[in-house]
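Left out: one protein chain. Kept in place: all the others.
Just so it is clear, A, B and C label the chains in written order, and each chain counts residues from 1 on its own.
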Amino acid sequence: TGGSGTPAGAAPATESDIPSFTYAIPAMPTSLTGITTKVQTQLITSLVTEPLERVSLNEGTAQLQPNLATSARQVDPQTLVYTLRSGVKFSDGTPLTADDVAWSIKAAAAKTAETAGNMAGFAGATASGPGEVTVKWAFPSVNMRETVSELPVLEAAFATAHPDDLGTSAALPVGSGPYAYQSQTSQDISLKPNPNYWGTRPKAQNVKFTVIADGASAQLAMRSDSIQGSGIADLKTTTQWQGINGTTVYTAQNLVSDLLSMDTSKPPFNDLHVRQAVAYSIDRKGILAAAFGGNAEQLQTLVPIEELAGVMPSQAEAQQFLDSLPQYELDPAKAKAQLAQSAYPNGFSVTVPYINGSNWSRLLVLNLQQNMKPLGVTITPQPVPAGQWFQTFFSHQATGLQVLSGFSTTTTDPAGLLFGFVGAANMKPNLPNSANFTNDVIEKNYPAIAPATAGTYSKADRWAATKAILTDVAHQLPYIPLFSEKTAYALAKGYTFTQNPSLFDTLSGAWIDLLRSTT
Amino acid sequence: MMLLSFTARRLAAAAVLLLVLSFGVFALLAMTPGSPLQTLIGTRPATPELIETLNAKYHLDQSFLTQYWSWLGNAVRFDFGQSISVQVDRGVTGLIGDRLLLSLQLAVYAVILVLGFGVPLGMAAGIRRGRTTDRTVSLLATFGISAPAFVLSIALLYVFGVWLDWFPVFGVGEGFRDRVVHLTLPAIALAGFLSAIVIRQTRAATLTVMHQDYVAFARIRGLSPFRVLVRYALRNSALPIVTSAGMLLIAALSADLFVEQVFSLPGVASLLLQAVTDKDIPVVQGVAVLLGMVVVLVNLLVDLLTLVLDPRTRTSQNRGA
Amino acid sequence: MVAVSQVPAGRARSARRNRMPITVRLATGWLFVAVVLAVFGRRLAPFDPGEQNPLLSVSPPSGAHWLGTDQLGSDVLSEVMAGAGTALLGPLCVALGTVLLGGALGLLAGYRGGLIDSLTNRFADLMYALPGLLVIVVVIGVVGGGYWVAVAVLTVLTLPGEIRLCRSATQVQARLPYVEAARTLGLPAARIMRRHILPNIMPTVIATFLLDFVGALVSLSGLSYLGLGAPPGIPDWGALLQTGQNLLTDNPMISLVPGALIALTATSVTLLGDWLYDRYSVGGTRP
């Protein structure tokens, strides 16, 4: 696992230039400011407005590599000082200054910014000297560096000159990355080389992103040489992609969690037996095969094991712990028995919202629908647009049963993603504990994994707390761990990646550096 | 004079119709459960500041009528506001503008095919009523008019694009030739459906016309078959076909939705579908009004064309003089 | 007075027109099968269409599964058979609703004229200016409501055409001497409409019923194809066509068969409707 190695049969890379490279995206980003939590947007924006440091996966752990910042110093648990690379210029020729960086970080923390949720605790960013930026947090945070490092750096002068339309085609941000925006229409985004780029130029001279809403069309596009690369949203179709003449598919394991969440604060899911009945009604193995064609792994707990890296003593020990947790496989008899013991022995009805277009979510809900039908449980699948799904999800007003798809973080620590799913602190709007799950065990152990407080605990204590929480979750079942999906990319004949790009490479813009021609 | 007053009256009626349509669309979308705010907020935390910003930007906090009034004020200047899901600088107008050309090109291509194949085939069937030509053409037309546009599109795409590899299966092509090649399959899919309607209408019209005494009288006078066909049959059957152009257009718009969808063409119909999926209400409003305008305009043109083609309507006011 | 009855000239001709052409007979045959499937499809299916076997995901046709399986390993043949019900029920409701409502309104407007006539006419004018499918896409996509709202909206949108047809057919009949004679006899309007006009416009009504059905079948399956029609989990031809399109290389049957059946059914109904129309219709214009 991890972001190295290439698929067998990929043609050897050459060092020749790629005059232009077109990549399919499923939808046009709402905005190109780069201040976003959306992977699909960051894939593009990070090529122009690059981050201070790049996160990459190494041996299952997230590691930070210098980018615009040559180094970062943790002065104290609440303060971080970045030393900026000297001589960096924006694509319009103006030099990058510490003020630009400070402005960018503050912009990402603004209340109206998409990233505001990640920046909870942010207390300020200042240019503390030429080429130096100091970032302060209100409490000791374990993941502040990962959070700040992936933020985009924009040219502040340009951005402040366009307060209303920054990020639209009228005011495409200016950055210091390998590319600069050339144009945006409703259909395409074109990037041209940044003449002032400080680093090694990627092989692709011009990059174009073009909207192709569905995978079948994207396959046709690749078939007819209209695109050279594409992400593969429906992992089941990787073999079809491979069937397109000369196309290579690159997959990489990622720190992604797919979960089923049940609202423990409301009936019928406030009844543990109901939750167990649901757990015994999902054919996880089957869906794994049917929906992902093997390009995913079954999740043993809320997060992939790598995300425990920050607290676990060793991978082996962590794995042993995970293996000891109870797992729920499809078992109609047990499901029936559990429901019979519940307050709803004759079943109930529930609507399950899932993100429209997420094929595996659809299949999962249909599977659940079919398996629970004999128990008298009526499940109504409800596909909704992604925006709407997130809105209801974060409002904690959803129907109770929800499919959480593709949650991920760049922090390989329980304080990155895991903590958010539990605890009273996360039961408020805009926070992700959609199961509204808490109890004494959780509250007692929560501080050890919460970013704001974790800094005061030792690694061993944090591991113990993590184990306690995960054990409780496994028994109380506010969430049913489902899968951890791989990411998959297809490259047309004549192109190759020097290694399988990971999700982190996508977020940091490093993916374009992996691209090579084979001719 | 009569033509002028007629046009003026029809234009006024068209304006009223558009106003009703725009109000209907606006009201319908205003009634949608969950305000557009929901979509606008998306993954962002719904902080009061954000909500305030969005309310101000999209006038969401005003009363329905105020919203409609300001929207209408902008709409008459072809400014349909900002899209919720895609931010391009000319807003919804720009979005539509980007895509209108392609849809128009596709429509023109399809119309050429329809006129080039549908009308002659329909006439041939009408003239050779009951013969093999007629039966074959009629059966094809029945199939064409019944088989959904998406079934036909998918079949064309996979048979002629993927399997036989005669046509490109994706993209719109650069330059005239390339564009024509790229739009061929979609145009055939669109024209297939429209031709079916046109064939049936031309056939019916031709049948009626060919059974008219004036055609028999023309033949008895020994006029050349060409003259009989063109001056008698074609001109007279053209009228009902032209009259139905408005209906054809509506059929075309519905079919276009599927054609653009299946061939992933960035046209106006796929924009509408995309906007609907994203609940991008300003775009839906803009496209709806635009399409309404097209329908109304085409109907107006049809009326004027009928006036030109048919002397009876042209001088109906001084009949009996 | 001697009265020798004469065989009317029409009869010999009608005997000839009565014979169904082979295409119409084939169409009727298929429609019979389709109706049987729509009613009993679920029971006749070799498997429970909902039965899943994810490990058998997307397998090509085989001895056990004649049309292979879909992504969740359900038997495609069974889904297609069960899907007939969904695919045909909605259109049936649309066509029935349209015919009952539109027929009644058209009859009233055509016979009574006056206010009802101008009201229905204005309504029809407005609806004619709307591309029906796009309206439904907007309504269902944005406002929501799903399949049955689509059926309702489609009924409303199909109404004007039906009203117009019945209205003009009624007007043709209402001007005929036999109706005027009935009026001179002082028969109540309701009786004239029911006993005199209705039976005579019935062929038009039935033919348009079938054509409305085709329109609704195409529209509703189109909506399902766009993901706006039948809800997930309910077997439906349009929905199968859509999901199958992504799996064409693995099991083409998932979309091929439903697509072909939609086209076949629609064509069959049109053929039958056209034939009935040509055969029996007395007035009114074809849509």
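Please note the rule applied: a residue touches a chain if its C-beta (ideal position, glycine included) is under 8 Å from a C-beta of that chain, and two chains touch if they have at least 3 such contacts.
Here is the rule we go by: contacts and distances are computed from a predicted model.
Enquirer: One chain isn't displayed here; going by UniProt, is it "Acyl-CoA dehydrogenase", "Peptide/nickel transport system ATP-binding protein", "Cytochrome o ubiquinol oxidase subunit 1" or "Anti-sigma F factor antagonist"?
Expert: Looking only at the record, the undisplayed chain corresponds to "Peptide/nickel transport system ATP-binding protein".
Enquirer: Just to confirm, in the complete assembly, which displayed chains does the hidden chain contact?
Expert: Answer for the hidden chain's contacts among shown chains: B, C.
Enquirer: Going by the contact rule already stated, which one of B:86, B:111, B:218 or B:287 would touch the omitted chain in the full complex?
Expert: B:218
Enquirer: May I ask you to list the residues on subunit C that touch the chain which is not drawn?
Expert: Contact residues on subunit C toward the absent chain are 1-12, 16, 176-187, 195-196, 199-200.
Enquirer: Which parts of subunit B face the unshown chain closely enough to count as touching?
Expert: Interface residues of subunit B facing the absent chain: 6, 9-10, 129-130, 212-214, 216-225, 227, 231-232, 235-236, 307, 309-313, 315-317, 319, 321.
Please note the rule applied: only the chains that are shown with their structure count from here on.
Enquirer: When the centre of a chain is set as the mean of its C-alpha atoms, what distance in Å lies between subunit A and subunit B?
Expert: 42
Enquirer: Taking the mean of the CA coordinates per chain, how far is subunit A from subunit C in Å?
Expert: Using C-alpha averages as centres, the distance is 48 Å.
Enquirer: Counting only residues that touch at least two other chains, what does the list for subunit B look like?
Expert: 277, 279 - these are the residues of subunit B that touch more than one other chain.
Enquirer: What parts of subunit A, by residue number, touch at least two of the other chains?
Expert: Touching at least two other chains: 214, 356.
Enquirer: Looking at the complex, which residues from subunit B come into contact with subunit A?
Expert: Answer in residue numbers: 34, 38-47, 49-50, 53, 84-89, 94-95, 98-99, 157, 161-162, 168-171, 264, 266, 271, 274, 277-279.
Enquirer: For the complex, which residues does subunit C have touching subunit B?
Expert: My answer: residues 23, 126, 128-134, 137-139, 141-144, 214, 218-219, 221-222, 225-226, 241, 245, 248, 255, 259-260, 262-263, 266-267, 269-271, 274, 286.
Enquirer: So in the complex, the part of subunit B that touches subunit C is made up of which residues?
Expert: It comes out as residues 17, 20-21, 25, 28-29, 31-33, 139, 142-143, 145-152, 154-155, 158, 204, 246-247, 250, 253-254, 257-258, 261, 269, 272-273, 276-277, 279, 281, 284, 288, 291-292, 295-296, 299.
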